[in-house]
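Below you'll find the structure, written out as structure tokens, and then a few comments.
Missing here is one protein chain; the remaining ones are kept as they sit in the complex.
Up next is chain A:
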């Protein structure tokens, strides 16, 4: 299985870079790790007090870019919500059903409850579906640009549909 994947992927890699003119026997391995090099980069540029070049403000935003940062945003948001819940569990005196009834008693109608459910369901759905898309990338599948967009739109559609379905439960 691994051999098959390796053979297939190596074929793909060979065919994708025909313009290499580097002779293998003159390739010199570096003595530093990527982590070391990154640290050196940041140390030097911080020491010289260099400003950062504009990037987010000038580069044209694309759907894959927005989906990527949304994946990160939902991840951080969900993690924060779980941590907040855990801290509340430790700090607040009452029990969970008590607080649930409290919230229920001051809600202003079914639409707000539905909206709240959608608000919880959407980040979970999006992060889950996009997470599966990430795992597909991790096994090497779906990197061609049309595939990236197709899977991206599928994730968005699935997330919206799943969240609406869950909110209506």
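Criterion: a contact is a pair of C-beta atoms (placed from the backbone, for glycine too) under 8 Å apart; a residue touches a chain by one contact, two chains touch by 3 or more; residues count from 1.
Keep this in mind: contacts and distances are computed from a predicted model.
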Complex minus one chain; that chain's UniProt name from "Protein transport protein Sec24-like CEF isoform X2", "GPI transamidase subunit PIG-U", "6-phosphofructo-2-kinase/fructose-2, 6-bisphosphatase" or "Succinate dehydrogenase [ubiquinone] cytochrome b small subunit" is "Succinate dehydrogenase [ubiquinone] cytochrome b small subunit"
Of A:65, A:86 or A:157, the residue touching the omitted chain is A:86
Across the whole complex, the chain not displayed is touched by chain A residues 1-3, 5-6, 9-10, 13-14, 17-24, 26-36, 39, 42-43, 46, 72, 75-76, 78-79, 82-83, 85-90, 95-97, 100, 104, 107, 113, 117, 120, 128, 131-132, 135, 138-140, 166, 169
